[in-house]
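A single protein chain has been omitted from the complex, and every remaining protein chain is retained in its original position.
== subunit A ==
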Amino acid sequence: MFQYMVRRILIAIPVLFGVTIFSFLIVNLAPGNPVDMQVNPYATEADIQTKKEALGLNDPIHIQYVHWLVNLAKGDFGYSFSTYEPVLTMIVDRIGPTLLLMGAALVLAYVIAIPIGILSATKQYSWMDYFTTSFSFIGISIPNFFLGLGLIYIFAITFQIFPTGGMNTLGNEGGLMDTLAHLIMPAIVLATGIAGNMVRYVRSSMLEILGQDYLRTARSKGLKEFFVVNKHALKNALIPIITVIGVDIPMLIGGAVVTEQIFQWPGLGQLTIQSIGSRDYPTLMAINLMAAIAVLLSNLIADMLYSVADPRIKYN
């Protein structure tokens, strides 16, 4: 198991190299450059060239990449092209709110979706089943920005229950209830798609298990139906569900970019949009790298969880 994990982490290294090369290329291929985005209209061509030279933007792209990589190896993520802050500080500041939002969304989604999925499977073809399957379909289909704007319109503007955006009311930093009030709507928006997807996976994987012989055995032992479903069936259904959890985390990262922007949530997603807007290459590269690591890590965790759920799966 330990050996397997080490091997997986070693395999991840070339993958990360590939990811950084690709994202470096794509970031640089985007029209415009950081200097164009920030100079004032009266700057002369010579001024712009001096600035570009200073930022190293006139070097060939592979030299720029190697330069970035060497700095990275020294633990230096560089400085932002737009705010001139160290990139690392910016990311450290922003990662907390993003993890809070993503964590809240995941917990909310699974706490709602897993019981509903189980219920939907055990009562297949009931009105409840039809209701949840169609509702989950809506949940998957509805775009984040649309749901977000809808919620803002209804709950923040019309009824004024929740704030429109941000993480804290100004001048009230650190209040738990205040943060929660700000968290609810973006977390719901992020959770909706994930929950809709999860309901369908739980339902179909439970349906497959519910016809198995060993459940009849469990019933023939005199076990309560509740335990037959939630102990004997659920643990078997977990294996395909874990796969979905491994896929959900990368999906969340993408969803957070849009959701954070709509709700002015001061996290990595918002930083991503800002950095794209100002062609802030060092910040964008750092964010890409973080996202790639998160995806690889969540896949590794999912693989580890398989062997916990299913004793037939052993890694060596």
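Quick note on the criterion: a residue touches a chain if its C-beta (ideal position, glycine included) is under 8 Å from a C-beta of that chain, and two chains touch if they have at least 3 such contacts; residues count from 1.
In this text, contacts and distances are computed from a predicted model.
According to UniProt, what is the chain that's been left out of this complex called? Choose from "Alpha/beta hydrolase", "ABC transporter ATP-binding protein", "FAD-dependent oxidoreductase" or "Fe-S cluster assembly ATPase SufC".
"ABC transporter ATP-binding protein"
Which candidate, A:Thr132, A:Ser205 or A:Asn236, sits in contact with the chain we can't see?
Touches the omitted chain: A:Asn236.
Return the single residue from A:Val27, A:Ile140, A:Leu223 or A:Val247 that touches the missing chain.
Touching the chain that is not displayed is residue A:Leu223.
For the chain that got dropped from the picture, name the residues of subunit A it touches.
Residues of subunit A in contact with the hidden chain: 212-214, 216-225, 232, 235-236, 309-312.
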